[in-house]
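For this depiction, one protein chain was excluded, whereas all remaining protein chains were kept in their positions.
Up next is chain A:
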């Protein structure tokens, strides 16, 4: 379940980061982010981030789940920030790849 949290957080951070010019340029080679894409990325990012604590808290309860989620946030965003300058496309793709995998795993386990 916490893997699903991690995947949600990673995808959320990726979306938020692609909405920024500097990182949009790293991945898509174009500094300007089309306004509609920016809005879509921002909304998706915040929704994914808002959803990310849910699996942790469902699995582990409020106290423990919240602590776990804070750790998951760090574990999600650190690799993203460190990967971006070296392999921007892979960093951006990792979220969309990980998310369905994690969802599938969660469903299988439930």
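Following the convention adopted for this analysis, a residue touches a chain if its C-beta (ideal position, glycine included) is under 8 Å from a C-beta of that chain, and two chains touch if they have at least 3 such contacts; residues count from 1.
In this section, contacts and distances are computed from a predicted model.
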Legend entry - Among "Cytochrome c oxidase subunit 1", "Short-chain fatty acyl-CoA regulator family protein", "PepSY domain-containing protein" or "Sugar ABC transporter ATP-binding protein", UniProt-listed name of the chain not shown: "PepSY domain-containing protein"
Inset, instruction - Give the residue, chosen from A:33, A:48 or A:72, that touches the chain omitted from the document. - result: A:72
Inset, instruction - In the full complex, which bits of chain A touch the chain not displayed? Write them out. - result: 2, 13, 17, 20, 22-23, 63-64, 67-68, 70-75, 77-78, 80-82, 84-86
